[in-house]
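A single protein chain has been omitted from the complex, and every remaining protein chain is retained in its original position.
Going in written order, the chains are labelled A, B and C, and every chain counts its residues from 1.
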């Protein structure tokens, strides 16, 4: 059971509601968002009288949620969440395209890539400054230097920036330069990090873990939401299976499924999912046909020279061609992409 | 190494080629197809002199194939295979839709379903007469009675029939009534059955096993092709993963991947892949966007009454709506469906 | 609900029981075994009155089984099944060791291997005469010639023979030469084959499919049992996972789990499960410590020359050492191996 307090509710209203819940033997979880304060009831809700709660002063509505995820569930909020990133909307009618290199390698290549992304109709620039690498001896990213380059490229092109944050200690720094905070697949259940971005003033792109169920993914989003940050995009990026020809197996059925269970927008990453550039365009088109709200793709001016993930990065011309085809599919399903 | 004998080559030509290969210490595998006789060289091909073989009488061409699958590989045949099923083409420009109930339950429901399939633009009627059921105590299908009903429905509507054959002993019977022989996922590595349909005079729809790699799937197709039958459709129907919200995980990247590695057409089954009718239309559209050559879907006049797989079957109106959307995507990617 | 008819029950007794079940609106499945005739009730058993059935003439007992597998469930039979293979018991106190080459390659090597198996305390000789190979161009086994060699080796050493049958058409031939019929992992859901061996007069070793749950495995056993053959050994041989260092992932927890759910003996195959000879002895010991009733292992006089699965075959001396260690573990858990 979730109790939504109205905007104009007072401190006393909240205390009275909390008291009513606690006196029925349950615990409360209070989540203060920009729009609403929400009182979650933790425990055996059969002891609660919904009608009595509904008439308490300041209470906007009382929602019964059957799933273990509450704030992010479709039961809690019927309408799609639309996230406004300083003028770019994710989760609205249009399909939002995010693109860029796996890692920020140097200023020149990033500025070059940003122009290509812009040209193709992308709205968000991706690029890693802090890279989670399997080996401690591999290139770990340029750090703050990389963030500065991303910011510069964004300012020049009008693109927004999405980049990964690896640990709570880096959060303030990353949030200073980035428009969207990315939580990587390996950190999907790093709960300290989820809580930290849940208190940050930036939208979050939450990648699905390599072996995470759709429920666990939504529970990870719930961690973020429960701290107050409701601007969350889910990102399907492939799961790990026995299959060896592709890097991972893109689970596109997770797109309509997550949209059925949750009001959050769903973005698809065909680059990490397949690991092969030839499969990126077909899977991007398939994702849009399946109803994805956004795409995040790897583009590199010269993939052969990339410091990481070269084999899955699109060349500029391949990216531009793919964008044309993606725009056609987006139009067909009534969405469109920017400028498409 | 594969040696393709020309149509007008003689028995002596073949013997000379075989002799040349064997004298280099290799074994030969001869596969007699409708168009060509093919001599496969089994063993260490570095001992063979390609140029010498090429000039032997009757030899059309000598092909080096790096993959373990030979006759079904794109290296062996560059052009897409187009399969003609008595006027219906699979693997050509158009996307072919196959639809029908999981199992043939009775005459009335099947005739009713066939009309709906026809109305939606489907060209092939599916339906199980011999059902592979997990439990020996579940409904096992109507057997020959079911085949007769399928044939009757086909004659009335002009649809073709695809239905599963479970064992070599049933092959003659099934081939008598069906236009396309289906090999189910559980039988993908039932080599006796593969060999048997490889000698049959009917196209084969080969479902991918629940835990089969793309390579194993193509090797299963190779078993069929090596017996002479080259009219094979691959069918992606979901693989088994840890994911529990869907029955299986549809691996759409397998579509462009199989098309890159092989010249065979690829059909997608979104019904078995997801097990939830709400996901069937989104995944069907995604499949076509990804380049699928065909779709096979479950439709039932009254899913709630279905003897098997009701939860994944489309109602008639849902099917007809889905077909409209599928046709739009097919047009967008330059394919179209029949009458669409 | 399952009704066990006593040994001395008459044809009329059976008819009366069937009538009682059918008149309650259920279907019956009759399974005639060596010891008992069993009437399975298929349908909504809440309509049956257990007490009324229990007092009918000829009825020995009426068992309620909650699992979908019935005859093979522990609820149906509390005591462990002990299978007598002409003097060798599987499922009793002792751990039974089966060993031999992957494939029968020639007479000399097999006779040599049989002597080693005998020397190590093995009781059953394994070896494939009909091989299910991924490629149609790989060595497919010696066929009947291989069966004859197996039989000869068995006669010379007193070992029993277990070998795979691939298709119903070969069953009579294989049963003529073999003591135990093996159903391979790829054929675990080849229901025609399961039914066929269910009518055969030979014990069956049923390998778990690469992708099969414990429940599906027991349902496959149920197919065999429902045809009358109750002499079934389950064989865990590794499942397919994302893990790449080993060929498959040995699921040892399936041993106590299957023994909890079923009365059938469980045999473990550490050779196919790992694909690496160095891991065979540790996993064989682990299997026995986990409660396995038997082991099936690959031994080859000269693994480097093996036509298939050389890397997972034990050399004679490694096998003999492993057998000593296995015997010690078997003693520790109160079982022992033959002569150990």
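Note that in this section a residue touches a chain if its C-beta (ideal position, glycine included) is under 8 Å from a C-beta of that chain, and two chains touch if they have at least 3 such contacts.
Predicted, not measured: the structure shown is a model, and the values here were computed from it.
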Completion exercise
In the full complex, the chain left out is in contact with A, B, C
Practice task
Among A:166, A:206, A:235 or A:268, choose the residue that contacts the chain missing from this document, as touch is defined above.
Solution key: A:166
Fill in the blank from the handout: Cross-chain touch to the chain not pictured, restricted to C:129, C:287, C:306 or C:337, is C:287
Completion exercise
Only one of A:16, A:107, A:186 or A:278 touches the unshown chain, namely A:186
Exercise for the section: Based on the whole complex, identify which of C:17, C:41, C:211 or C:306 touches the chain you can't see. Expected result: C:211
Practice task
Could I get the residues of chain C that touch the absent chain, sorted low to high?
Solution key: 211, 213-215, 239, 241-246, 249-257, 260, 273-274, 278-279, 282-283, 285-291, 325, 328-329, 331-333
Completion exercise
Absent-chain interface residues of chain A come out as 29, 40, 42, 68, 70, 132-137, 166-170, 186-187, 189-193, 195, 209-211, 216, 219, 222-223, 226, 240
Handout entry: Hidden partner chain, residues of chain B it touches
Key = 211, 240-242, 244
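In the analysis below, only the chains that are shown with their structure count from here on.
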Exercise for the section: List the interface residue numbers of chain B and of chain C, divide the shared ones by all numbers used, and answer same when the ratio is over half, different when under half. Expected result: same
Exercise for the section: Determine the chain that sits nearest the middle of the structure, using the mean of its CA atoms as its centre. Expected result: B
Practice task
Give, as an integer number of Å, the spacing between the C-alpha centres of chain C and chain A.
Solution key: 49
Exercise for the section: Please work out the Cα centroid separation of chain A and chain B, and write it as a whole number of Å. Expected result: 38
Fill in the blank from the handout: Averaging C-alpha coordinates per chain, one finds the centres of chain B and chain C separated by a number of Å equal to 33
Practice task
Return the residues of chain C touching two or more other chains; collapse runs of consecutive numbers into ranges.
Solution key: 240
